[in-house]
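Written out below as structure tokens is the structure these notes cover.
The complex appears here without one of its protein chains, the remainder shown in place.
Chain nomenclature is as follows: A, B and C, assigned in order of appearance, with residue numbering initiated at 1 for each chain independently.
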Amino acid sequence: MSTTAITPTPVPFGRRVKRFMADRPLIPLIILLVILVVILQILRPGIVNERWIANTIKFAIPLAILAGCQTMTMLTGGIDLSVGTVATMSAFIMATQVVNQDPAVAFLLAMMPAVLIGIVNGIGVGVFRVHPLIMTLGTSLIGTGCLQVYQRTVIASGAKIPDFLAWLGTGLTWGIPNALLLFVPLAALIVFTLARTGFGRLLYAVGDNERATRLSGVQYWQVITALYVISSVLAGITGLLYIGLIKAPSLSLAEPLVLPSVAAAVIGGTSIFGGRGGYTGTIIGALILTVLTTLLTILQMPEGARRILFGLIVLFVTAAYLRIVEER
Amino acid sequence: AGKYTIGISNTVQGNGWREEMVCAMKAQALASGEVAKLNIAHRNTDAAGQLEDIRNLISAKVDAIVVNPADPAGIKAGLEEATKAGIVVVAVDQAVTEPSAYIISNNQEQYAYLGAKWLFQQMGGKGDVFYMRGAAGASADSDRDKGFKKALAESPDVKVAQEVFTGWQQDQAKQQMLSFLATGTPINGVWTSGIDNVIVDALVESQAPLVPVVGADNAGFVGQLSSVKGLVGAAVTNPGSIGGAGVTLALQILDGKKPAQQTVLVEPQLWENATEEGKAKLKAAADPSLSPEWPVSISIPDWTTYTKEQIVACKGPGE
Amino acid sequence: MTSNPLLDATGVAKNYGAVAALRNASLSVLPGEVHALMGANGAGKSTLVKILTGAISANAGRILIRGEARDIRSPAAARRAGLLPVYQEPSLIPDLDVLSNLRLTGTPVEPFRAWVRELGIPDLDIRDTARDIPLAVLRVLDLARALAVEPDVLLLDEMTAALPANLAEKVLEVVRRQGDSGRAVIFISHRFVEISALCDRATVLRDGETVGVVDIVPGVEEKIVELMLGTRIVKTHVAARSAAQKAAPAPARPRLAVRNLRVGTKLNDVSFDLADGEVAGVVALEGQGQDELFSALAGSIRPSGGTIEVDGSPAKFSHPIDAIRAGIAYVPGDRAEALAMQRSVRENIALPFSAALRNWGPINMRRERAKVVSAIERLQIDTRAQGEVQRLSGGNQQKVTIARWIAADARTILCFDPTRGIDVGTKQEIYHLVRELAGNGKSVLFYTSELEEVQRVCDRVIVIFGGRVVDIFPVEEADEPALMRAAYGLPRGAKADIGILADPQSPSSGTNP
């Protein structure tokens, strides 16, 4: 119990810094990224070179796009666990169809399941109000099953990675990954959509208070269906980019990216409960996770210890970030 | 036409090797003409889940069960129950501890030893090797580790520069390779646990020196061994068609022809591209029409009788 | 009085980042006293209650209970110290039934039942899930739950705001008796009638500071208003609507014609017209079907019978968007139902613009800004905390819900108790606004739980009882006793004793030293 003078005392420096960062939530994230890179450089002097940066960006991009799907769905209070399956499907279909088909036709075929799964997800969540976690989990199971059936019909056809995708996925131009040609406009589009379009507004509003949006004339199912279709299409595009990067189609190609994509969005400051967040943070979140993976690979320690460290760092980063941003 | 019902239990789905194994089982069942129906439980699960599948197969009253065990010891109880119920049990790919079961298996320890020994020879018995294992905690991975360590002990001047678990995932392996290359640490060879073609891709893309690479006989890698200029490497066979052999063994036992021993080991072969002789083997084995994740050794002489068309069609009896 | 204060708080301050909710609040409550806590919207009343009961922690201040310094860190601790609040928002667990809610808080069941009956709800099933219980009843249950444990200090935050007159009246009776037994009540309300009928003293807050403590004596209202508002507003009561402002004679075709409307079992047969330039009041006791009426007109629920005509052509609403397209906007009574709390004032006001598919594309930020700013200015919304609507005070939040439809230029606005829990100053602004809208040719349907508002805002009053229209008055005849009678379903002209609200001029019970 204390009685404090009400006169405004000068704000201490530490608080000022905190408040400064709270208003610009990207800054602490960038600082963290830099710290991780510095640690890496100390552990393996010389590793941070042009080639390493290019590699890191190449692997961070597919993760960042999938994390974009999560960011948008999380804004509405949802989650899209089917992105891994969708990306895998479009990649696999592209690689197998391009053997006998015109690339454009193969592309259309590859995007078809993405659109379909998006629509089914959207209708399930938007019309039938199935929980997004369950809905997208279910469609991803169904998608995986379909892919396995499909796979058997094309064993004999073999697979081929179209040159264009390989160029996009792995190529460098003046040391800069070509994948940025796809990613930069895409990211700009997502950021713009979220901040400056009616649709973006609705995503935030729906996630914040669905009843309020309804009373304002918003038709929930339209927003949600559009959202999940967009998310699926993005995932499909990611699959194509990813197959260009990995160059080996398999039935579980993009599956390992699903949980990290959720983690990237959360580390980037998007609330899993909806209504709060943005895409720029997510991009940095994806970079942080990619650098972290490298860091842990470089460390010579048993696999078990590495996983423990990964979990602890993800937790610590998210907690520290929340502390900084929620200081108000 | 056939008279038997055969149950199949497998616990890894969506991986080229296992898909080939299941297709080989189907093709062999069809080719033998003795099987009326296959009852396949094929999904991603653990030993407890495999116990469930095996017990379901017992409920389905199959005549024999061919199983790729999730764990040698973990499904003992289920296999014992199956034998008690008069069902012939054949384990493929890995051994099981249940004594009543028959085993026809690729020799995983030998698989690793053979490849590692050749690799260390190529490296001149010294230098640093990048050791890319499979999934931490998987029993095939720990068997292979034994073989690798044995070869390592025989070449005391070879050092492991870095040991990683790829989780048998292509993207992870590629990222690990690229990260490692970016550190600039010199290496003299790469041993991979069957995640091979992406490693060659990574070496080529990053314009790093092409060091010798040992992988498995996956179609993609076998193709690379002939086509990538300057690549020295070897593919160690690890045929998924062992599944077909398992069906054959089960049928023999059902027909009353028991093998002399409970365990039949299929020894791996090594195809390298350092010698003309090896190149010829590779050329003969290469099959660009197969999915790159499929092992090219789609049949095992003496054990399988199906044609390539049959295994590629992947159809069992009655389909 | 000689006794020491039961509760004594001094120098309480609370900051939310840059916003100071409380600067220097003090409050001293004597045993046996009903003490009013008054202040304009956003003055910090709720914040003070939350601090006193441990729901949030103060940045500074000293709290004495019976002369002893106590550090109250949680509602549970407050309960042990004998302080029991009824917050502005209901705090029963929505998914538990009433009985479980009682067990959870360790409330004895029998006294609770007795209080519930006493408070005018004879037929409560304590196996009902809280979520299924109407808001007004929930508030009463909250109160009964607090009463059942016989607290030393009862803190009631706008207890009566969401209550219909009949329940409010019971609450007032019960609260007044609490003072008699030596306990104290802190009573927050924006209704002077209640304050003068009930309270002994009042502490007035302005901008987070205690600006005065006054005894409640007849005529003290003027002084309280002056304290509450400072120099913010001229100290006059709302002038009655001038004859000049009255609506022009109704045109031949009504804007909205409702015929034999039915919704489920709640709304049985409602017919009325609403003309352009008219404000029609709706008066009803709690749960007489007014919620259903508004929801049906707003397109939120589908009517089970009857017709709605808009501008002479029949309309069927299956989603609020249909009503909005027909120019009918709905301002719900519960602000939490209308606002995206984490979004900015601007986004909340502009929300309806983005709803239609064709407006999903890029937003013209300049045009939007102009619209939003003009709406904000028109309603004088305090935008210091505009980054997130949840940081605004209740009154300002309410203004945002209306501003949205002013910006969207809706032709007909359905206002459901828009002044619930709003201070006098803001109330007047809203009255003026509504009249102004009518003057511009808009039509307004205006449900209110405060009968005196009818005189100030409406041209006509529709009284609903048991899901039917019992009467439609011109405003001249709609004095409070007449409305009250009609609301109870009594025929026009009948005499009945309907409690203290019928006669707000009766002397207040508290005589002060």
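Here is the rule we go by: contacts are C-beta pairs under 8 Å (C-beta built on N, C-alpha and C of every residue); 3 or more make two chains touch, one makes a residue touch a chain.
FYI, contacts and distances are computed from a predicted model.
Undergrad: The complex lacks one chain in this depiction; which UniProt name from "Pimeloyl-CoA dehydrogenase large subunit", "Autoinducer 2 import system permease protein LsrD", "Multisubunit potassium/proton antiporter, PhaD subunit" or "Heme exporter protein C" does that chain carry?
TA: Per the UniProt record, that chain is "Autoinducer 2 import system permease protein LsrD".
Undergrad: With touch defined as in the header, list the contact partners of the absent chain among those displayed.
TA: A, B, C
Undergrad: If I consider the whole complex, including the chain that's not displayed, which of A:Pro45, A:Pro185 or A:Gly304 touches that chain?
TA: Touches the omitted chain: A:Gly304.
Undergrad: With the full complex in mind, choose from A:Val17, A:Val34, A:Leu133 or A:Leu299 the residue touching the hidden chain.
TA: Per the contact definition at the top, the residue touching the missing chain is A:Leu133.
Undergrad: Among the options C:Val19, C:Ala55, C:Leu135 or C:Val214, which residue touches the chain absent from this view?
TA: Hidden-chain contact among the options goes to C:Ala55.
Undergrad: Considering the entire assembly, which residues of chain A contact the chain that has been omitted?
TA: These residues touch the chain not displayed: 124, 128-131, 133-135, 137-146, 148-149, 152, 259, 262-263, 266, 271-273, 302-312, 314-315, 318-319, 322, 326.
Undergrad: Kindly note down the residues of chain C that lie in touch with the hidden chain.
TA: So the residues of chain C touching the missing chain come out as 55, 74-76, 79, 85, 87, 90-97, 100-101, 103-106, 125, 127-129, 131-132, 302.
Undergrad: By the contact definition given up top, give the residues of chain B that touch the hidden chain.
TA: On the side of chain B, residues 13, 22, 37-49, 51-53, 55-61, 70-71, 73-77, 135-139, 141-142, 319 touch the unshown chain.
Criterion: only the chains that are shown with their structure count from here on.
Undergrad: Between chain A and chain C, what distance separates the C-alpha centroids? Give it in angstrom.
TA: A distance of 44 Å separates the two centres.
Undergrad: Let me have the rounded angstrom distance from the C-alpha centre of chain B over to the C-alpha centre of chain C, please.
TA: 72
Undergrad: Within the complex, which stretch of chain C touches chain A?
TA: 10-11, 13, 16-17, 23-24, 59-63, 69, 71, 298, 300, 319-321, 324-325, 330, 332, 336-343, 347, 350-357, 359-363, 365, 404
Undergrad: Which residues, counting only chain A, touch chain C once they are in their complex?
TA: 1-4, 6, 19, 192, 196-199, 201-202, 204-205, 208-209, 211-219, 222, 226, 275-276, 328
Undergrad: Can you list the chain A residues touching chain B in their complex?
TA: Chain A reaches chain B through residues 44, 46-47, 49, 51-52, 55, 59, 144, 148, 151-152, 154-159, 170, 242, 245-254, 256-257, 290, 293-294, 297-298, 300, 303-304.
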